[in-house]
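Data first, discussion second: the structure below is written as C-alpha cells.
Every protein chain but one is kept in place in this view of the complex.
Moving on to chain A:
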Amino acid sequence: MSTNEINLCSFILKEYHGPVAEKVGVYLLKNGSMPLRMIAQDLSLKLSQTKKTLYTLMQHNMVDFELHKRGFVEYRLDIENVLVRLRFPRFIYSAKMLYGDTAELLVEELLHHGQIEMSRLLDKVTERLNESAEGGEVSSENVREQFVALVHTQFIRRCLAVTTHTTGQPQAIPSFSTEEQDVHTVPTSVLNAVDSRKRKRSVDGSEQATKKQRTDTSEEQLPDKGVFWQIDYQRFNHYLRDQHIINAIGERVDKRAAETVRAILRLSELSMDFRVPTTNPVSYHEIMQALPKELGVNSETLDQYLKILVDDSMEFILKADDSGGGMYVIHLKRALTTICKAHLESVVRERFGSKYFRIFKLLMLKKQLEQKQIEEFAMIPAKEAKDMLYRMFGEQFVTITEVPRTPDHAPSRTFFLFSVNISYVARMLLEQCYKAMFNLTLRREHETKENKRLLDKQQRVEAIAASLEQSGADPSQRDEVEEMITPSERAQLARVKHITNKLEQSELQLEETVFVLQTYLQYDKLS
C-alpha cells in the first residue's frame, strides 16, 4: 500500500461516504486490523458514530471483520474493494451492453446499496423503470427474469448466509455458511416468497408507488428477509478482462477473429477458476455453434481463423488437443502480459518518443543487452542512444545488471547489461496511475468548489422553473425565472460542465490502464 493508493482511497471514501468514513478508512489502512474501541478512541469519535460508519462500510463490502485470538473483533479495510468503486461506471455500462436497460438499473441499484434483498431491489428497479418509461408499464415479471439471469451468469451473487448457532451462547461474530457453490443460484424459497408477495400485491390492488415505499420501510414485511445480494466484482472484472482480450484480437486480426475469441471465452467463462492461467479447452464444434449466425462464418473460414490465431506471434490461443475437431484454449496469462506490454509500450512511446520506444522494445525482445549492442541494433547514433537509455534508466523504465569480470566490481572490468523488468515497470506505472487519478479527482473537486455558488444557483433556478411548470404557470413566468442566470454566468456554467466532463472522462480512461495493470500483476503473481 503506497501513499498514492491511500490518498486515492481516502478521496473515494470522502466523496461517496463522507468525512467520517474517510477518517475511519484511512486509519484502518494505515494501522491494519483494529478493534472498534481503538478506532473510536484514536480518532476521538463517538462509539455510536464509529459503529455506524463501520456498518456503512460493511454494507458496501469495504470492511471485513475477524475474531482476534484474544476474543475481540478486529475490523479491516479491503483496499481493493474501495478502489473498485472507480470501476462502477464500467460495470453498469457492461450490464447495459449485455442485457439492456433493466439490467443496467439492477446493477446500478445494487452497487448503490452494496447489499440488498431481492424483493426490495426488484421494487426499486420496477419503480424507476416506470418513472422513466413513457407509456407502457414495465412488468415486475420482466425485472425478476433479468435478475435471475444476472444471478445465473454470476454477475450477481448471494451474500453468505448467517447460520443460526445451535449452542445458544452469544458469539462475538456471526458465523457464515460456507457453501460457496450455491451463491449463484436463487433459492426457490426466495423466488416463491417474492412471487407470493407479488400476487398479494396485485390482489391488494394497484397500490401507488409512494405507498409502496412506506411499506418497505418496515423490515418485517419482507418475505425474503435475511437473504442479501451483492455484485460479484470478480465476475465483472473477468468480463472486462475478456473484453480487453477480444479488442486486442480485433485490432490485430479483424472483427470476425475477435468474435471467434469471444465465443471461446464465453463458452468457458462460467466454469472458470480464477487461479488457472488458461481457459478450459473448447472444441471446434462448440465454437462453430456459439458463433453468431449473422457473421456468416462457415466452417472453412473458422478453420482459417483458428489457424491464424494459433499461428499468431502473440500466442494467445493454443491448440490443446486434436480431439473433437481440435480443442482450443486461451492462454490468459500470456494474453494479459501482451496487453500489459502494449500499454507499457504506449506509455514509453507517448512520454518519450518513438526512438526511445525502439530501445525499450529492443530490450524487451532481446532481454539483456550491453549499451554498445543497443546502439547497434537500434541503429541510433551512439550519443543519442546513450542519452535515451540513461533517461529511461533515470525514470526507472530500464534496469541494469552488473556482471563483474573480476571480484572487485571495478567499472572498467564489468559488463553492464540493460534490461526491462515488466512487472517492475507495471508496478511503477500503477503507482503513477493512482497518483494521476488522485490528481484528477482533486482537480474535479476543486473546480466544483470554486463554482459552488453558481452551481447551487442553477440548481435552485431549475427547481423553481420545474415547479412552476408543474403548477401550470405560463411560459413567460418561467422565462423570467430562467433569466435570473446572466449570460456570463451561463457561459461559466458551460465551462464548468465541460471541465468536469473532461476530467470524468479522463478518470474513466485512466481506470482502464489501472485495470490492465492490476490484472496483469494478479496473473504475474500466480506463477
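To be clear about the criterion, a residue touches a chain if its C-beta (ideal position, glycine included) is under 8 Å from a C-beta of that chain, and two chains touch if they have at least 3 such contacts; residues count from 1.
In this section, contacts and distances are computed from a predicted model.
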Name under which UniProt lists the unshown chain, selected from "Ribosomal RNA small subunit methyltransferase NEP1", "DNA-directed RNA polymerase III subunit RPC6", "Ubiquitin-related modifier 1 homolog" or "PRELI-like family-domain-containing protein": "DNA-directed RNA polymerase III subunit RPC6"
Touching residue (missing chain; options A:270, A:410 or A:463): A:410
Of A:365, A:400, A:491 or A:526, the residue in touch with the unshown chain: A:365
Touching residue (missing chain; options A:80, A:254, A:402 or A:462): A:254
Sole residue of A:299, A:346 or A:467 that reaches the chain not shown, by the stated touch rule: A:346
Hidden-chain contact residue, picked from the options A:399, A:432, A:477 or A:492: A:432
Sole residue of A:2, A:41, A:459 or A:509 that reaches the chain not shown, by the stated touch rule: A:509
Residue numbers in chain A that touch the chain omitted from display: 7, 247-248, 251-254, 256-257, 300-301, 304-305, 307-308, 313-314, 338-339, 342-343, 345-347, 349-351, 354, 357-359, 361-362, 365, 372-373, 375-382, 384, 405-410, 413, 429, 432-433, 435-436, 438-440, 442-443, 446, 498-499, 502-503, 506, 508-514, 516
